[in-house]
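One chain of protein is taken out of this complex; the other chains stay put.
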Amino acid sequence: MAGATTLRLNTAGSFGQTRFEARAATRETPLVKWLSLGTALTFFAVFLLMPLIAVFVEALRKGWETYLTALIDPDALSALRLTLLAAAIALPLNLVFGVCAAWAIAKFEFRGKHFLITLIDLPFSVSPVIAGLVYVLLFGAQGWFGPWLAEHDVKIIFAVPGIVLATVFVTFPFIARELIPLMQAQGKEEEEAAVVLGASGLQTFWYVTLPNVKWGLLYGVILTNARAMGEFGAVSVVSGHIRGETNTLPLHVEILYNEYQFAAAFAVASLLALLALVTLGIKTWIEHRAAHAHQDLHEGQS
Amino acid sequence: MSIQVRNIHKRFGSFVALDDVSLDFPTGELVALLGPSGCGKTTLLRVIAGLESADAGQVLLDGEDASGTHVRDRQVGFVFQHYALFRHMSVFDNVAFGLRMKPRAQRPSEKQIAEKVHALLDLVQLDWLADRFPAQLSGGQRQRIALARALAVEPRVLLLDEPFGALDAKVRKELRRWLRKLHDELHVTSIFVTHDQEEALEVADRVVLMNQGAVEQIGTPEEVYRRPATPFVYGFLGAVNLFHGRVDGEGLRVGDARLPRQAGSFGEGAEVLAFARPHELDIVVDADAGASEGIAARVSRVLAFGITARVELDGVNGAHGQHFEVEITRERVERLGLAEGQAVRLLPSHLSLFESRQAATTAGAAR
């Protein structure tokens, strides 16, 4: 299900005239071209571009001072800290999982492999609200482990551990899903060659496998990070919305918005939007790099 | 180092890749594993390397059972069909890889490594490419780098999987000669897999012919070509004409024609398959005297470019529906005055006979 989100590493970006425009049979008449291009771009502008611009415009509507005040508000800072903490825990957990899953799935044959891939995809297709709900059912006051946790004075729901769990759940498949197709496409001949030459398992992974998937891995990491920091539905269910304690940045946006502090809400939102833009920027840079490496090599060969 | 394999069995699901294969590879020889695709030759090579484990049977390296030895510790050099060069490393780093992976105590210094890598690159005549990346090399260059990389760890044996499979015809020929020369210099026990009979016969000291997971014949190139042990080998090594016939006294009855035959231990009336190479058939024009023997055929095409001419013929009468190929000198074509559509007879100068029952199935698998 994550197929749509994965990195496109081997398509050389087509700049300038495309190969399709250069050929008579695939060239559209100007009317068709401008009509379809115009419709597509209008749709893009209305549905994607305008919301993005709106965030920054609304954030600065009351001026820089209000903007900065909203950002250095103690509640905002505590929300930022919690958001960073949740991401800092979820990221390495899912990284280790992603690498393990991709190694097992891409380099070995076993029964039920396709089923396993489907299971790894599960969190994508589950509503984030349900992702929060499951942990309430397990660890909430009325949940399976609720009484035991209360007895031992451990709080998971409406506390930081619950937020981390929900974050891990919703970002669960990203790294695995980024790595699996890459490592499958790579085959295992290079690893076999390394082993024949005497490399140990870790050496093989470190010197042969990792360099070949590093860009995909990096993208998986930044995407996981973006989703972890931006998660709203799942975290909303388990957080309890305690200001200064269990509020993450997206939840803080909601609270401000519901209190009609629109400029402040958008100011905090603009931070998250910046994070998204940086994520996309890194992604584009990686793809660009890969496409160029691809081209250079092919030019070097001829 | 010598290699022996004993009673190797290997299945993939219901597919039998190797069916009780036992072979000896003596020290210092260059051996070809030859057969059609799916015959198990690559699987056998991978089993010897330890990249695949057999379902049953043993691999003995220098007389020692290696079945429990991990591929990492077998000290074999393996050249992969598509080279498996590390694409993110330069040529130099590729060749140095095996040395750098050694445990610290055995690892040579970087200076020694550099010397060794350059020596190997000199050996494969590609030292000037040390800083390039694999994607910047031609197929033939990659092949040689892969070989240099395998040799860097001083393997006890060298295993090559379809070493020339991915190359174009001209480079193939060059590399073939080069590999033979290299082997004569190094004398490392080497096994290579190929489906190209010309390649096997030209390069190897010995050829192992495989079909459907079993060994059909082992011998020097000369032996297997001149004295094929089975119909499969006959069909696989070069062009061949095939006749279904029955033993009839001193001769052989093929359809309504009669052919002379060499003596053989076949009972009267036995069903046999008879093989003749194109150069073992002669063409007799009907007008010639004593034309009662031979198979009736009609010339369909005469190809006379070189010193020999190739004549393609269609069978007529009893041999209707069959095609034959004959190689004779151009001089003889002119003397016979062959023309398309002409009715002739085919007379074998030599026929190899195989009992039909065993032959029927295996010959089908040959080209």
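The chains carry the letters A and B, assigned in the order they are written, with residues numbered from 1 in each.
Following the convention adopted for this analysis, a residue touches a chain if its C-beta (ideal position, glycine included) is under 8 Å from a C-beta of that chain, and two chains touch if they have at least 3 such contacts.
The working rule: contacts and distances are computed from a predicted model.
Peer 1: There's a gap in the complex where one chain should be. From "Tryptophan synthase alpha chain", "Sulfate transport system permease protein CysT", "2Fe-2S iron-sulfur cluster binding domain-containing protein" or "Aromatic-ring-hydroxylating dioxygenase subunit beta", what does UniProt name that chain?
Peer 2: "Sulfate transport system permease protein CysT"
Peer 1: For the chain not shown, which residue from A:L82, A:I175 or A:A269 touches it across the whole complex?
Peer 2: The single option touching the absent chain is A:A269.
Peer 1: Which of A:L91, A:L149, A:M229 or A:A290 sits in contact with the chain that's absent?
Peer 2: Only one listed residue reaches the unshown chain, and that is A:M229.
Peer 1: Which of these, B:V16, B:I218 or B:V316, touches the one chain of the complex that we don't see?
Peer 2: B:I218
Peer 1: Mind listing the chain B residues that contact the chain we can't see here?
Peer 2: Against the missing chain, chain B presents residues 6-7, 20-26, 29, 31, 50-51, 53-58, 67-71, 206, 214-215, 218.
Peer 1: Need a quick check: the contact residues on chain A for the chain that isn't drawn.
Peer 2: 1, 3-5, 8, 11, 13-21, 23-26, 28-29, 32-33, 36-37, 39-41, 43-44, 46-52, 54-55, 58, 96-97, 99-101, 103-105, 107-108, 110, 114, 116, 118-130, 133-138, 140, 142, 144, 165, 168-169, 172, 181, 184-185, 188, 191-192, 195, 200-201, 204-205, 223, 226-227, 229-233, 236-237, 249-251, 253-254, 257, 262, 265-266, 269, 272-273, 275-277, 279-281, 283-284
As a convention for this text, only the chains that are shown with their structure count from here on.
Peer 1: Can you give the whole-Å distance between the Cα centres of chain A and chain B?
Peer 2: Measuring from centre to centre gives 53 Å for this pair.
Peer 1: Can you name the residues of chain A that touch chain B in the complex?
Peer 2: Contacts found on chain A: 189-190, 192-200, 203, 207-208, 211-212, 297-298, 300-301.
Peer 1: Can you tell me which positions in chain B touch chain A when the two form their complex?
Peer 2: 49, 51, 71-72, 76-78, 80, 82, 84-89, 97-98, 101-102, 132-133, 135-138, 149-150, 152-153
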